[in-house]
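Can you read through this structure? Questions will come right after.
A single protein chain has been removed from this complex, and every other one stays in its place.
Up next is chain A:
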Amino acid sequence: MEAAKMASPKSAPKDAQVMAQILKDMGITEYEPRVINQMLEFAYRYVTTILEDAKIYSSHAKKSNVDADDVRLAIQCRTDQSFTSPPPRDFLLDIARQKNQTPLPLIKPYSGPRLPPDRYCLTAPNYRLKSLQKKVSSSAGRITVPRLSVGAVSSRPSTPTLGTPSAQTVSVSAKVGTPVSLSGQRFTVQIPSSQAAVKTATPTTPTVQNVLINPSLIGPKNILITTNMVSSQSAANEPNPLKRKHEDDDDYDNL
């Protein structure tokens, strides 16, 4: 279907013939026919960009014509901008020497999933839902505040870790007043139905309401499962709640 639309090599425009010849000279024998079009587009765009830049430089230097120096300057500036190449060898050898001098770090035993600090992971939630302004009474059905992961909290240290330390993440809302340390440890948080102290290890209901967490419950011994409630496959490499903000709790309905 492509071939029918494409002009045969004999009657192709001169530019296309030149491009085909260039490809042949560079040793490329197999290519889709659209490649020539793409290459021509690129060449046209590149040349016009350079010539425009050269015109600007030449008028800046108050010259009447664009000459070779202007073009050379334009090329040089564009190269540094668009066509970067990998670092030179001596630079690489230098940084390699520096990096390789430090001994390999020891590996802490029994530390769960070995991931970098949360700032460098893609595991934090990257969206917030607007809270509902309407205050609904607590008994009137579910109000989901999906920012927190729900699970049962247990303050018993003998709570078993479930099998292999999983690579699951915790998503704890940035709204929580406590700076929650997540380094290497995964734990669940109970969502209490009241703002009162939540020392009782009651199994949670699916209804999530308040989100105030008593920090005393969160400790290194409470290592349990958590789940990732957030689809963290976004390309957003700068998740919003990087820093745990101490924001106002107005958004939360204190019930």
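Methods note: a contact is a pair of C-beta atoms (placed from the backbone, for glycine too) under 8 Å apart; a residue touches a chain by one contact, two chains touch by 3 or more; residues count from 1.
We adopt the following convention: contacts and distances are computed from a predicted model.
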Protein name as given in UniProt for the chain not displayed, "Endoplasmic reticulum membrane protein complex subunit 7", "Hemoglobin subunit beta", "AP complex subunit sigma" or "Transcription initiation factor TFIID subunit 5": "Transcription initiation factor TFIID subunit 5"
Contact with the hidden chain (one of A:V47, A:A61, A:C77 or A:L93): A:L93
Hidden partner chain, residues of chain A it touches: 25-27, 72, 75, 79, 83, 85-90, 92-93, 95-97, 99-100, 102, 104-107, 109-110, 113-117, 120-123, 149-152, 159-160, 162-169, 184, 188, 203-204, 206, 224-229, 231-235, 237
